[in-house]
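Here the complex is missing a single protein chain, while all its other protein chains stay put.
Moving on, here comes chain A:
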Amino acid sequence: MSAVAASTANLTRRNFLKASIAVAGGTWLGTAIGCSSGDSLSGEGSSSQAEEQVFNGVCKPNCFHGCQLKVHVREGKVVKTSAAPYPNPEFNRICLRGLSHVTNIYDPDRVQYPLKRVGERGANEWERISWEDAIAEIAEKFTSYREEFGDQAVMKCAVSGNYGSINGGFTSKFFSSINASTMAPSLDLSNAIGLNRVVGWAGTWMGNDPRDLKNAKNIFIWGNNITDAQIHEWHFVADAIEAGSNVIVVDPIFTHMAAKAQKFVPIRPGADAALILSMMQVVIEEDLIDREFMQKYTVAPFLVRDDTGMFLRMSDVGVQPAEGPVNLLTGEPTKIDPAVVWDGVAGASASSAECAAPEIEGEFTVEGVACHTAYSLLKAEASQYPPDVAEGITEVPAATIVELAHLAADGPVTHRVGWGPQAYDNGVHPHHAGAALAAITGQMCEPGKIYGCADINGFTGFDATLSAPATPVTSPTISNLIMPEVMETGTYMGEDIVIKALWVYQGNPLCTFVDSNAKKKMFDKFEFIVTVDSMLTDTARYSDMVLPCAQFFEYEDIVGSGNNNHVVHCDKAIDPPFEAKPDTEIMRMLAEKMGMADLFPESDSEWLQKYVDTEAAAALGISYDALKEKKAIRWAPDPLVRWTDKKFLTPSGRMEFYVEAPTPMDYYGQQIDVNREHLPRFFPPTEAWPENPLHEKYPFVLLSERPRFRVHGQWFNNRILRELDPEPTVKINPADAAAKGIKTGDHVECYNDRGHAVAMAVLNEAVRPGTLVYPKSWQVHQHLAGGWSELSSSSHDPVAVNQSYMDELCDIRAWEGAE
């Protein structure tokens, strides 16, 4: 001990400070129950006195996790959230967002009471109004619009907000009961479309249980920053690495996931389909295919007519279709008309339903009809991309492509896809190609073998009729991607349409939809916009009325979605603060005002009980009472491994890498190139591609990342998380930054012809040269100028009708000053 320390060892805090410091303690001291300033001065626990209650909660943003949390309450206030136990503790989970609910619930900027706009739209000038006045005005406007212009004049829009059940259930019931139109979110679907066109529609984002990863010898992770975007799946990947799995990350960005992988394969953004087709070419060239799997479980041997591109059917060769089970919708028997294959042994055509070992390759003429096998067509497509050619497209070295092809055939192989490659106008095809690669290598249907996403399919056994209207909805559902045109022209599908009012709930479209300047112009065409939210988001600020809603722990709910495959009961832990109300109560008030007082005959609890007490749920031991007691009950097989019965949900029951009759995801009168969609193809992104002449003017591809600090605009104002991530940033490769004279900490403007965003530059070698990466979900008012969604494009693939979040070019320059 030093001399100084020895001589002062009897000092106390109080005599050292004397009177220079006032009585210590926090701002909470005056109100914390049972906790006096004296307690604090003693250094004792700040919060040990009040009795704590623990409620079961669910964190419900669209980050996929649906995490069951404990909500700790003292004196009617949430003081903490923590991970709640699942039946299997491997699924116990919480993240930094789940831990910082306290500063969302008690955000000083939370909307406290209904607000009515008094300034220009977007000026953020409001007056407080009563719920009675708000509901009366909405009811009056909705009623008059419907009477004058028709039911479709009122539109609803939800996107990636609160993924509970009862809030959306009530809102859907109300708006479908008034036959309202719907603005569709049209997002993050291209991976699901590409995958599901091959395996059948098994749910929007489908994959195996994360515990299955460790059964894979090789794990390909395609454009998926699991370590940030699906943080709760990372430990399963880590388990797999510890168990010996080899992880390959294909991504333009060197993420933490890439840093953990044994191999990082940097790729030019939007080029994934070319890489996969090239891997296929190598697999085929080196005969690494799984012939038997292809014969039995894929459409490889199906004969495709040269003249029509359709499968040759037995009816084409004179065999009348057999009658199958009655179609419940039509009441008519289904027709069974198998595809024709070529029986090489017999030297004759045969029914795919009967031939055990058909030829998978070749061209055959049957009854005068020239055909190729589906596999021959796929092979011809892949043959255009030998590794040296693909290297020029993807900037992945040819030798690496050969190595990847070998790994993809060395099973068990799991392909895990994210939401990066799908974020371009060519985004269906990498996933169509990937599923085809899995099909020709036989890497499906057994543990460790899958081509899929994070499985976020929810429990489907709930009673959906509770949300259904008495009569079917006839007003249209229109993609937000074409809404600017619809509102500008007043026509949809060739007919006049008038839409006057918009109800935004569970979402923040002006933040999370592409091309926000075009969207604002579209919003300007609405006469009346109501947003239900707990915070003044971009969308709320651009509305005419904002209704304050309850957050996740402020009403009872049941959640069956998320990538944990459980149904979870969410208690009401606290009352909504101020004048906030649950969506259910808002809908009841509006229904009553509009003369539909009987629309919601049940209490919220009764509704939830009916919602969950179905035969399907009972078969799994799931009921309202059981959930109240057990909190979380698994609904999926344990573990969930897809396709083990080798029966796919396609029309043929096989993996259809040749798509006989491609259809658009959402039809609004557009033309699609059917021939292109039969097979996985590579074609460049619409904008974000070096050969695009616009690239000379705007030389950077603008990529986004799902940050750990926010989800789809939620948590944007969280004061704890903002200490870690205070303001909008854009990451730039140091070489590009040097060329532009940009340093870390500079405020820079990223811009293109559609708009701009000003953010703080951060130099980072993880960023691929020629690209910029921005963390998503800041609100416009948090930028010095502009906002990220201004730069993205409404251009989209007419087949996928999906927002292409990364198919965009821009340039970057120093920000000179305020607007």
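Everything below uses one rule, namely that a residue touches a chain if its C-beta (ideal position, glycine included) is under 8 Å from a C-beta of that chain, and two chains touch if they have at least 3 such contacts; residues count from 1.
Note that contacts and distances are computed from a predicted model.
Here one chain is missing from view; checked against "Universal stress protein", "4Fe-4S ferredoxin", "BFD-like [2Fe-2S] binding domain-containing protein" or "SigE family RNA polymerase sigma factor", UniProt names that protein "4Fe-4S ferredoxin". Remark: the omitted chain is touched by one listed residue; of A:Asn179, A:Asn246, A:Thr744 or A:Gln782 this is A:Thr744.
Residue-wise, the contact with the chain that is not shown comes from A:Pro266, picked out of A:Pro266, A:Gly653 or A:Pro699.
Between the chain not shown and the residues A:Glu52, A:Asp388 or A:Asp575, the one that touches is A:Glu52. If you put the hidden chain back, the residue from A:Ala136, A:Ala238, A:Val389 or A:Leu620 that touches it is A:Ala238.
When you scan A:Ile276, A:Leu763 or A:Leu809 for touch with the missing chain, the hit is A:Leu763.
Summarising the interface, chain A meets the missing chain with residues 1-2, 4-5, 7-13, 16-17, 21-22, 24-28, 30-33, 35, 39-48, 52, 72, 74-75, 77, 79-83, 93-96, 99-100, 102-103, 106, 227-228, 231-232, 234-235, 238, 241, 254, 256-260, 264, 266, 708, 719-721, 723-724, 733, 744, 762-769.
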